[in-house]
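What you see is the complex with one protein chain gone and the rest in place.
Going in written order, the chains are labelled A, B and C, and every chain counts its residues from 1.
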Amino acid sequence: MTAPSTARPRLRVGMVGYAFMGVAHSHAWRTAPRFFDLPLEVDMAVVAGRREPELRAAAARLGWRETTTDWRTLVARDDVDLVDICTPGDTHEEIALAALAAGKHVLCEKPLANTVAQAEAMAAAAAAAPGQVAMVGFTYRRVPAIQLARTLVVEGRIGQVRHVRAQYLQDWIADPSVPLSWRLDKQKAGSGALGDIGAHVVDLAQFITGEQVTGVSAILETFVHERPVADEFTGLSGSSSSSGATGPVTVDDAAVFLARMSGGGLATFEATRFAYGRKNAIRLEINGSKGSLAFDFEDMNVLHYFDASEPAVTAGFRRIVVTEPEHAYVAAWWPAGHGLGYEHAFTHQAVDLVRAIAAGDHPAPTFADGLQVQRVLDAVERSAAADSTWTPIETQEA
Amino acid sequence: MTAPSTARPRLRVGMVGYAFMGVAHSHAWRTAPRFFDLPLEVDMAVVAGRREPELRAAAARLGWRETTTDWRTLVARDDVDLVDICTPGDTHEEIALAALAAGKHVLCEKPLANTVAQAEAMAAAAAAAPGQVAMVGFTYRRVPAIQLARTLVVEGRIGQVRHVRAQYLQDWIADPSVPLSWRLDKQKAGSGALGDIGAHVVDLAQFITGEQVTGVSAILETFVHERPVADEFTGLSGSSSSSGATGPVTVDDAAVFLARMSGGGLATFEATRFAYGRKNAIRLEINGSKGSLAFDFEDMNVLHYFDASEPAVTAGFRRIVVTEPEHAYVAAWWPAGHGLGYEHAFTHQAVDLVRAIAAGDHPAPTFADGLQVQRVLDAVERSAAADSTWTPIETQEA
Amino acid sequence: MTAPSTARPRLRVGMVGYAFMGVAHSHAWRTAPRFFDLPLEVDMAVVAGRREPELRAAAARLGWRETTTDWRTLVARDDVDLVDICTPGDTHEEIALAALAAGKHVLCEKPLANTVAQAEAMAAAAAAAPGQVAMVGFTYRRVPAIQLARTLVVEGRIGQVRHVRAQYLQDWIADPSVPLSWRLDKQKAGSGALGDIGAHVVDLAQFITGEQVTGVSAILETFVHERPVADEFTGLSGSSSSSGATGPVTVDDAAVFLARMSGGGLATFEATRFAYGRKNAIRLEINGSKGSLAFDFEDMNVLHYFDASEPAVTAGFRRIVVTEPEHAYVAAWWPAGHGLGYEHAFTHQAVDLVRAIAAGDHPAPTFADGLQVQRVLDAVERSAAADSTWTPIETQEA
Partner (left out) sequence: MTAPSTARPRLRVGMVGYAFMGVAHSHAWRTAPRFFDLPLEVDMAVVAGRREPELRAAAARLGWRETTTDWRTLVARDDVDLVDICTPGDTHEEIALAALAAGKHVLCEKPLANTVAQAEAMAAAAAAAPGQVAMVGFTYRRVPAIQLARTLVVEGRIGQVRHVRAQYLQDWIADPSVPLSWRLDKQKAGSGALGDIGAHVVDLAQFITGEQVTGVSAILETFVHERPVADEFTGLSGSSSSSGATGPVTVDDAAVFLARMSGGGLATFEATRFAYGRKNAIRLEINGSKGSLAFDFEDMNVLHYFDASEPAVTAGFRRIVVTEPEHAYVAAWWPAGHGLGYEHAFTHQAVDLVRAIAAGDHPAPTFADGLQVQRVLDAVERSAAADSTWTPIETQEA
């Protein structure tokens, strides 16, 4: 007997770009309906890319029904409900504006744009299309341990936030022989460590605390100014060059900044690709008037929580293994202790997005949230360019 | 333009059972071709179960084309190449023997069987069908950190093994109000913690060291002898009972045993479902004449390695984040530091199985390996029943 | 103005032996009055040893007023109130019996003796001298984190003990070129890893749980049977041999055993000097019906505690930094977080001993406690000699 088809309305997805992020998003679109009850049937309708043979191979591999080498075609298709933007930051604005104008829902990878002006245009377009969802892919919000951190703050367990220390540490270009890639090209990437990984910890710090960064003092640094030109750019893992040619790195290798949070607390931020031995160490530590939280993505299924109301004799950071059915998203997966991995957060993002579309909600992080992060990144760049001058950031209504 | 179909030969899979393990295997069959280059095209042909409506819903959810309520039908179908057995242990022998007799490849969940006699029959049948693959699902072998542990032993980095300490600690029935389920029923499960989780650490200890357990002294214990009867059995997460009725627990809650390894080392094993706070703590520590290894599944992307040849001043356990492209399976996934989760090992198992079938190889762990583990479990039960008497185990050619 | 003298009664101490343990005890006698209010003034009266010049140098270094090369003289002196025995185990009985017969209080290093018969004689002598204190030096009991573990058990926070896993892992003779020393000589040391370090974890497991080991199944192993003869024995750190001569190791290198606790729980014990990378890893993990505890001496100021009554969403092992004024002994030392080291437990032992003597109490662990541990060690040896046969242990009144 053949398995039955479902009778739910369809959500037809068109994805632009199929590199690292495209792979992760595709996995999420394929997997979300397998583990979660979704109100809409996800249809992986079409994927857009520039180079024909690679595109077709990727579509087959990733599970997309059709392909197109022109994203404008994709955006214009009647049979696409949601445009999923997985391209470098320099293209986000154009694609997102077109998609919104065409009446599509939009999921856009982070950072929202390469400039505040672009992000403002995108947020304005989203605001002008209230019937459409416009979400930005700060995916780490949907790691269950991060959700738990947010919940504990909302429940008042942390109290008034006094300190945030947020770090995103990698080492993938600490070796100067690692070749150039688009992520090291200011034209495409907008910035380096700042926008690529710093954006994540800015978003996470704001998300967990429910506060905004109100000002920064910053340093940006590029440690390695010339790198080999790879024969071919292949996303994160550039193949090594054979030609001997080199080219300039035009973005920051590292960003460090002080900040104030809107609730009065102090924050330190650090994003670097030069921390040897740290692979994807997204570390957040928050100290409040009632307790503390600590997280490190290198142990992503764990949240550490200190409850200052405990008697001193038994108080201590609790290592919460965030794999219980009571934790966000976990009941859909495996029994306690059977940890999740990197890509699960993408699946959770897809789940929340589909449910929000069906419910007519606007899932966070919205384009407005993405714009606010962009303003922080922009202030960091301006402060760094002005000898670390304190640079305030316009806050927005939450 | 429509995405092209592939032209590889197909491997048509029929799966029996669709609970916890069936969900994990289905995910693996769906996902393996998306991340790995496979020589065969996986066709999720048919799934067998007993209860019609649940079966059909599961098939739709999990991605199986067809369903059948009679596993014999599934085994007999010409359009099934591989039978994937995800049922409780009391059914393994019958299904596997039928599948092998029907000329199918077989992947059978662990433990291979509920008795040595059953396992012997299965291993004999597999040996009599050398053209068919017969693999047992000791999936944790395919966690990249475990693969690395094995590699370091093979490379001689650990030297002669002197100590193994192996623990599998859970707490899901530490609370006596957790209701009965088939895993607490000797008829279905064969044993309790011993066969369910102890089997894994026996296999891992033998796999990593390349040695066999040659004798044991054991204690089995049941701490909670009566439990509520759940209104409905639903795998690991039994729903709570409302009737007030109770029934007997007929398996062990915990197993502890000493062992000798075939290379002369000592081992301690422990499997329990009563270690409050330990969720799925598969812990292995191995001390050899040249170095040591330590692993804990609660931090599954990490292997700790001590190299005794280092000068004392800088020697120390290295925390290796096993997410580099150089590590087994990892290049197919994400960049360094973007950790994997529980289900990835199932995908790796599917990948190795498909590749072995295409190559005409016999992928480990074979049914013979499963039999050897079964002999250890059996010796544990006999020793425990005889006041911890030392109980030797017949070793087999590796 | 000269600092005033105190007017308290004096406790005049005579110490026998001045190697590793003698150094630690001397530090404790010197330091206890500096940080704790003691009801008696400690007088480090006399130290006994065999070799004159070394003895005199040690006395000067360690702070003893006088020396004698005849421990019998020391025991007989009227101006000695307490005999502190820091010699190898083969001498404990004779010295302790003489000291008790002479009306002295006794502190005897562990293990209490090399045989049960000796330990029985010592316990009997202590029982026959109820006005004298007879304490055995299971010093690790007085690490603040261990005290906290005991307190939590006493308070019922752990509930019924179901599992104990106790390990004492070292690596100081894992290298076969490490020369012989008295600790590898059965005549002097009684046993190897078993009595030297296994005794500690037996005592700790019994102390923390408040239960006794009621039976064991054991393996003892010697991995390296011949070792170089050191030119000179110098305690733990034997100097390397230049002669090329070798001699036999007559004790166990490692001991592993299963046990039952008197409360019905299961235990695994392991003591080894062959765990490369583990330096002094005294690890205890206890799982009960209400919670769990975990300790590792390599992080000695920390106790991990899991409270099973916490809601699942925030339950987790708490990492308690046991350096608060509320923790045992800590208020006398430094502010929170300024951790203690190995020798502090010896100071705490001296403090408790002095206070008990002043109060007329019998501080634990008594010689009876030491005898009970000796019975466990003896049962381990008999079980190991009889193919791991289950070997019960006579329990005693607590």
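Criterion: a residue touches a chain if its C-beta (ideal position, glycine included) is under 8 Å from a C-beta of that chain, and two chains touch if they have at least 3 such contacts.
Everything numeric in this text was worked out from a predicted model, so none of it was measured.
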Considering the complete complex, of C:Gly131, C:Gly337 or C:Gly360, the missing chain is touched by C:Gly337
Would you indicate which residue among C:Glu298, C:Asp361 or C:Asp387 is in contact with the undisplayed chain?
C:Glu298
Out of C:Arg56, C:Arg72, C:Lys186 or C:His362, which is the one that touches the chain we can't see?
C:Arg56
Sort through A:Gly89, A:Gly291, A:Pro335 or A:Pro365 and give me the one touching the missing partner chain.
A:Gly291
Of the residues in chain B, which ones touch the absent chain?
148, 151-152, 303-305, 311-321, 324-327
If the missing chain were put back, which residues of chain A would it touch?
162-163, 165, 167, 169, 171, 174-175, 217-219, 221, 223, 254, 256-258, 260, 266-268, 270, 272, 274-278, 285, 287-292, 306, 308, 315-317, 387-390
What residues on chain C make contact with the chain left out of this view?
1-6, 20, 24, 26-27, 30-31, 33-34, 56, 59-68, 170-172, 236-237, 278-281, 297-301, 321, 323, 325, 333-344
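Here is the rule we go by: only the chains that are shown with their structure count from here on.
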Using CA atom averages as chain centres, what separation in Å is found between chain B and chain C?
42
How many angstrom lie between the CA centroids of chain A and chain C, rounded to a whole number?
54
Multi-partner residues in chain A (2 or more other chains touched) are 321, 325
